[in-house]
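Structure incoming, see below.
Just one protein chain is left out here, and the rest sit where they should.
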Amino acid sequence: MAGNSFGTLFRITTWGESHGKGVGVVIDGCPPQIPLDESVIQTMINRRKPGASVATTARREPDQVVIMSGVFAGMTTGTPIMIMTTNKDVDSKTYEAHAELFRPGHGDITYLAKYGIRDWRGGGRASARETVARVAAGAVAKAFLDKHSIHIVSYTIELGGISAKARDLNSIDRNMFRCPDMNAAEAMKKRVIDVKKKGDSVGGVVEVLAKGVPPGLGEPVFDKIDADLAKALMSIGAVKGVEIGAGFKAAGKLGSENNDAITPQGFLSNHAGGILAGISNGDDIVVRVAVKPIPSIAIEQDTVDTSKRPATISTKGRHDVSAIPRINVVCEAMVGLVLADHMLRQKAIQEDK
Amino acid sequence: MAGNSFGTLFRITTWGESHGKGVGVVIDGCPPQIPLDESVIQTMINRRKPGASVATTARREPDQVVIMSGVFAGMTTGTPIMIMTTNKDVDSKTYEAHAELFRPGHGDITYLAKYGIRDWRGGGRASARETVARVAAGAVAKAFLDKHSIHIVSYTIELGGISAKARDLNSIDRNMFRCPDMNAAEAMKKRVIDVKKKGDSVGGVVEVLAKGVPPGLGEPVFDKIDADLAKALMSIGAVKGVEIGAGFKAAGKLGSENNDAITPQGFLSNHAGGILAGISNGDDIVVRVAVKPIPSIAIEQDTVDTSKRPATISTKGRHDVSAIPRINVVCEAMVGLVLADHMLRQKAIQEDK
Amino acid sequence: MAGNSFGTLFRITTWGESHGKGVGVVIDGCPPQIPLDESVIQTMINRRKPGASVATTARREPDQVVIMSGVFAGMTTGTPIMIMTTNKDVDSKTYEAHAELFRPGHGDITYLAKYGIRDWRGGGRASARETVARVAAGAVAKAFLDKHSIHIVSYTIELGGISAKARDLNSIDRNMFRCPDMNAAEAMKKRVIDVKKKGDSVGGVVEVLAKGVPPGLGEPVFDKIDADLAKALMSIGAVKGVEIGAGFKAAGKLGSENNDAITPQGFLSNHAGGILAGISNGDDIVVRVAVKPIPSIAIEQDTVDTSKRPATISTKGRHDVSAIPRINVVCEAMVGLVLADHMLRQKAIQEDK
Partner (left out) sequence: MAGNSFGTLFRITTWGESHGKGVGVVIDGCPPQIPLDESVIQTMINRRKPGASVATTARREPDQVVIMSGVFAGMTTGTPIMIMTTNKDVDSKTYEAHAELFRPGHGDITYLAKYGIRDWRGGGRASARETVARVAAGAVAKAFLDKHSIHIVSYTIELGGISAKARDLNSIDRNMFRCPDMNAAEAMKKRVIDVKKKGDSVGGVVEVLAKGVPPGLGEPVFDKIDADLAKALMSIGAVKGVEIGAGFKAAGKLGSENNDAITPQGFLSNHAGGILAGISNGDDIVVRVAVKPIPSIAIEQDTVDTSKRPATISTKGRHDVSAIPRINVVCEAMVGLVLADHMLRQKAIQEDK
């Protein structure tokens, strides 16, 4: 089974290359009678648009989404929803020079090893442009989750080595990095401008918070909700690590510290990140992802060409300094898709109330 | 779809509860004509046995595995391989006292929320005993990978806050924690004995290394090999984080530091952990998992009973101080299952050589 | 993906060979809190037992089923239910003579072509013994369907060229062929005895009727309920055709004859067999399957050995004259599995009532 589908009951299949005719997604399994129109999707898509912060590329795709099927009279019908956007601002010229070179840190070398052929224009299928389809699908998932009062938010807690100290969720829409700490956001900005001048790039850490998730979601022993979240998030380009709740810090704790005591009013702490034995426990779900620095940099690097001859490369194309903050909405989308899927999976086995 | 199957082409389905009649696995999709007998599986199973280190429980299951189907004349036949072990040393009495209590950090509360019923004996399906089935399947995966010269090893790089400084793979079979640093292993031992006396528990970090993986494994954009590894490992009880290559450290690096330069002789570094754009690049695959401390501790903790009345609990059953080192072989098994599956998936689309 | 699993949400995986250690099934996705014990399963298993009619083999397997997991205190728990029976009355000797010969009409030649190895003892995985696992799973599906007042019955409408004229469901438990026409049953008996004497075998047609199926089951456009029924039934060894409602007769009708007129009281006829556009319409679901004659016959036939040298073969093993009536309960089980699966699939997307 090729790997361009995700989810079991709320299932998406994405298609499209960076410099092809367009990118899109088929959502199969979205319940009927969910209110949906293009504006709901466009709003979320716009959040991942290039050009929104000092960290992002100058490419300006209108990214106008169209719902091609599955919606009638403003409501989902239960049939497949296809959403697409055509590629308009395509400039493959800067890539032509690199058609025969493998860019370090990119999938050029592995795509060729795997398929024996590759669409080198703009990164082809391995481009971040692929995430437009994820976000479009995530917007539909969120429309469904809204009906069940589940809300998801993502924010940047580390960028270029600078960490957020605070978790002030009101701040995240007030700075260009979606950082819940305005002071840290200011330092991040300086850092990014500095790195940009040097032609280099930075990584960071994004946290995703899901509120209102009912207890009981997750399908042990393999499709645990944390396992599915880990897959969903690790499948995003640039993500190199995923942790739940206390995450890697839990490894250094004692059991007596890490356990969340239970009271009639709920859990006294949330080191579990809202998940016990792979099933949601009703508390907030908290996930963090490590985002590597963008591999395309202006600084010259050693590489080889497709004939394995040594070469150097310096990427002059339009590229972001960091996948953050554009990646945040993608993380949010992927968490939304996992939750929507597990809502349906749990509904299937649960007695009607 | 219930969640007790894993893999696409090399696919396993596990069954069984801690104090039920047994645990086992059906492996469907193992290629025919792989040499296999019970001793191969038993050897790997024995590595996760209780009683092997100061960190582990006194429960001594013989864990005698039987191949029930799919093998004829010492070879796999291409039909489903069912491997099982019956439960012998079952003592549910220590659990009876807790039948009405939710153990903090355990799945008691979430299993009941999800299913409305739970087998409370020994943790039921949420017991670590479930991993016997994973390891049996992993042994079959490794028999297949052996034919393709792919080898996987796991080892402990952190336990109870003590980190291995060295990566001496020759040491890992020479100490009870499978630590690649004999000095660290000694310190870990003291730490574990100390914690055990206090009735507490510790977590740690396990690293898994896969050597000989050919380039080209992984199915973008969702079934990337890192995404599938993340799911596989996060699905193991007690795991709260997964990272690939530089992992969370990549978040703090510059692009110029994190990129692995390419030369005609190969990559100059391996921050990518052997994976680019979700496809193996031919280098070693390196994955790390964060293991939380065992939640069952002798120290008294606050909880509630199934009627939500406040209570306290102190676990007196036979429990490990740490899931490490028993969990190591489970991690190895899960990595083996992912690689075997992706070997077949890649073979399906590749031209014969 | 190997092919030993069936179903999406109510999903089974079977294992086992005719002369191996046993046969069994893992049922994953059965909702929790369904009353279940071994007697429920045993009753259905006993209906497919050899030795029950003049048409069936003398092999007498006790076929004692054991529930190994997934049931606690007489109720399903939502975790995988493994049911198995060990093989006791195994006599591979009559097969040894044929280890090097391909039996016409059997899978000997294709199993070897596919896997390059085959377990020739008693037909291996291709034996009708494999259906024990289907029936065990079907019994669990029926326990679930019972809760929703859905009932399934199968009966023989043709055997050895003799057709039932009546559809008297009260008769089916009163004759050895499960024929709803006592006169036809009598003729069938004579026919079978006659054919048996000649060392030959006969085929027939089985009809399965499902009552109480609510409208709305089926997932267009590929997992339509008729499509899934067709697959389920065609996957049974010996089945060569499947038809729904009017079936092949519909091909010869006019639209004005074949359409089922709709009235406020329901449909005026049921040529559709209870299914419109792949979705159940609330009427009885009616399916028929064509069962080929048992290929193992005492009459000498031309064949080749595994080295492609000409040979003759005459099967002296214990074999049935017809797969009917033993196959009837297998058909019933497969229909039950499809309905249980689609009940859950529909529940997942439907508003709670």
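By letter and in written order, the chains are A, B and C; residue numbering begins at 1 in each of them.
What we mean here is this: a residue touches a chain if its C-beta (ideal position, glycine included) is under 8 Å from a C-beta of that chain, and two chains touch if they have at least 3 such contacts.
Here the structure is a predicted model, which means the values were calculated and not measured.
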Visible contact partners (per top-of-document touch definition) of the missing chain: A, B, C
Candidate in contact with the missing chain, chosen from C:I109, C:V153 or C:A187: C:I109
Sole contact to the chain not displayed, among C:E100, C:E186 or C:D200: C:D200
Residue of A:K114, A:K292 or A:K347 in touch with the missing chain, whole complex considered: A:K114
Touch list for chain A against the chain that is not drawn: 1-5, 8-9, 11, 13-17, 20-24, 26, 28-29, 32-33, 66-70, 72-73, 75, 77-82, 84, 114-119, 121, 124-125
Touch residues of chain C, complete complex, unshown partner: 1-6, 8-9, 14, 102, 104-107, 109-111, 113-116, 125-126, 130, 158, 160-161, 195, 200-205, 215-224, 226-235, 237, 240-264, 268, 272-273, 275-282, 290-297, 299, 301-304, 308-310, 345-346, 349, 351
Contact footprint on chain B, counting only the chain that is left out: 1, 9, 29, 31-33, 78-79, 220, 344-345, 347-353
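Criterion: only the chains that are shown with their structure count from here on.
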Equivalent-chain rotation between chain C and chain A, CA atoms, steps of 5 degrees: 180
Chain closest to the middle, measuring from C-alpha centroids that were averaged per chain: B
For chain B paired with chain C, centre-to-centre distance based on mean C-alpha positions, whole Å: 38
Between chain A and chain B, centroid-to-centroid distance (C-alpha), Å: 26
Set of chain A residues in contact with two or more other chains: 1, 9, 220, 345, 349, 351
